[in-house]
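I am attaching a structure below and will ask some questions about it afterwards.
One protein chain is absent from this view; the other protein chains keep their places.
Moving on, here comes chain A:
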Amino acid sequence: MAAPLIAMRWRLLGRSLRGARAAWVAALSLAGLGCAAVAAVLAADASHSGRTGLAVAFAVWGAGWLVVPLVGIGGRDALKPEHFARHGLTHRRLSAGLLGASMVGAGFAVTVLFFGTLAVAAAPLGPAALAVAVAAAVLTAVVALLGSKIVAATLAETMHTRTGAVLASLPWAVVAAAASNGAVLLVAVGRSGFLGGRWPAWLDGGVRSVPSGWGVGAVEAAGRGDVLGALAWVLALAGLGLALFSGWARFTRRRSSGPVGRTRHARALPVPAWADSLAGGALVKESRAWARDPLRLYHWFFALWFALVYCAIPVLAGTTAYLPWAGVVFGILAAAGAANLYGIDGTALWLTLMRPGRERADVRARQAAWLLTTAPVAIALTGAGLALDGPSVMAAWVVPVLVVVLGAGAGLVVAISVRAPVAVPDAHRRTTPAEDAGNTVGLVWAVIGLLAAAVAPSLALTAAGVLGWPPGAGAGLVCAAVTAVAAWWGPGRLAARRLERRGPELLDRLAGRAPSRTAARTAAPDPRSDTARVALGLSLGAGWTPIAMGVLSLVTVADGSPSSTAWTLPARLPARWAVLCALCLIAVGVFVYARAGRLVWSRIRSRPDR
């Protein structure tokens, strides 16, 4: 049973591992091998703390397997149980075959190697310990794989509900927020003495009690000559593997015996009286999509969790300075999450295209619905953050930025998604949001970068106010209001015009149709291919970071206040070097933006449909 499935998986891998994806997998595999080398060094340390370190590494690796399905890495070419529903297979045989097929691939091979470093720890202890280590390593890898499959299967079933979408966004948002605020997290970790070997007492037992640490327990038992103890650990791993297999087989049975029961009912809401107009009707339609579509909810709650965690982490390092920015971070992420607004609705766009003249109403309704779902929460978060941070000048910075982010966000979500939509499966064909959202990395970064650019003039005026030009603060607010209105109205108009003129081409993209040969001859090299889009988005999105660091550092140096966040890190240098470093950072940012701008301009010039 497993052989044909493994052969199918092998063939699918061969087809999908090409170009950028192959490079990506190769890079990840190399990084994994590097981690395995580090684990081998840890394994060579026979001390108790060395073993604890190895168990910590295993726990982190194992947790990675559980997180992988949440972030949608891999799985796109995976064989699904429903593909084999028509074959007369018992669900256990099918599950065993699918499990075998899942083991084909770089991810599992690297994981076996990673856990295989147990052999380095066991080798000096004799052949029996080595055998125990090898068995434990393989079993741990299988347990990690099965755990990952159960998370993926649970996600696939619960993600069809709104609650599932909300919960699924949480762990990924926490991981992303922690990674984004890594510097502050490291400060907190450094203060805790964790890196100096002063680990909390619970860690020793904790990392050995989770399944990833059972192999370490087995090797330690073998080292003590406790054969029965070593066998018990290995048997426990085998038992857990069987239990997980049994659990996963239940999911397989449900999925291979017909559609998973997921009858959902929309709340039968009456059409409100105020919606009895063209614009009102379109707004209610769009608002209901925000309230009911798990994919939209997933992105919205991701933004919320991210903002809360991102701004709360610095509290661990002793500063509340990020809290007032929670609303701004939420607004930015909510806009970034809606960067594929038109793409999310897929080919349902045809209904709009069959009603020419209504494009503007549709665009404005989408903008208004985004604002209605985002602005109240962003404002509430900002108010709460300012209150928790206590009296400070922070409000003078935060308020204009928030105003611009909300206005420009409402403009960008329609403009970007109409310009470069990413096709996603229709709602009734979706599995998990992470898999279904498509590769929107470029769009997300483009929105973040453009929002940062929109904020810059208001921030500059506000900075002037803080540095001693009294009208600066008021001018910053006025500039923010004007920017917000202009960045809402202008991109919205551009989006409507694009829909009117290039609606069928947009539908082509959403339907996944290849461009025609004629279009391919006359059009520029596809500027919206994944790689180009990601590169452009990253340039637009990342360019503001060094500029912001440079400007904030200059303000901090001029102000004479101490640097308290990673954004003003250069200000910790001696004044002369701090200024030089800040200017260099600004230059780097300007250079990145200039390159991105040049790329955009060359695309626009070479497109026949501009």
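Here is the rule we use: contacts are C-beta pairs under 8 Å (C-beta built on N, C-alpha and C of every residue); 3 or more make two chains touch, one makes a residue touch a chain; residues count from 1.
Here is the rule we use: contacts and distances are computed from a predicted model.
Enquirer: Between "Response regulator transcription factor", "ABC-2 type transport system ATP-binding protein", "Sensor histidine kinase YehU" or "Spore gernimation protein", choose the name on the UniProt record of the chain that's been left out.
Expert: Its UniProt record gives the name "ABC-2 type transport system ATP-binding protein".
Enquirer: Of the listed residues A:E157, A:E220 or A:D293, which contacts the missing chain in the full complex?
Expert: Missing-chain contact among the listed residues: A:D293.
Enquirer: If I consider the whole complex, including the chain that's not displayed, which of A:P124, A:G225, A:G239 or A:P356 touches that chain?
Expert: Checking each option in A:P124, A:G225, A:G239 or A:P356, the one touching the absent chain turns out to be A:P356.
Enquirer: Using the touch definition from the top, which of A:A173, A:V187, A:A282 or A:A495 touches the missing chain?
Expert: A:A282
Enquirer: Go through chain A and note every residue touching the omitted chain.
Expert: 263-269, 271, 275-278, 281-282, 284-285, 288-289, 292-293, 345-348, 350-358, 361-362, 426-428, 504-505, 507-508, 511, 513-520
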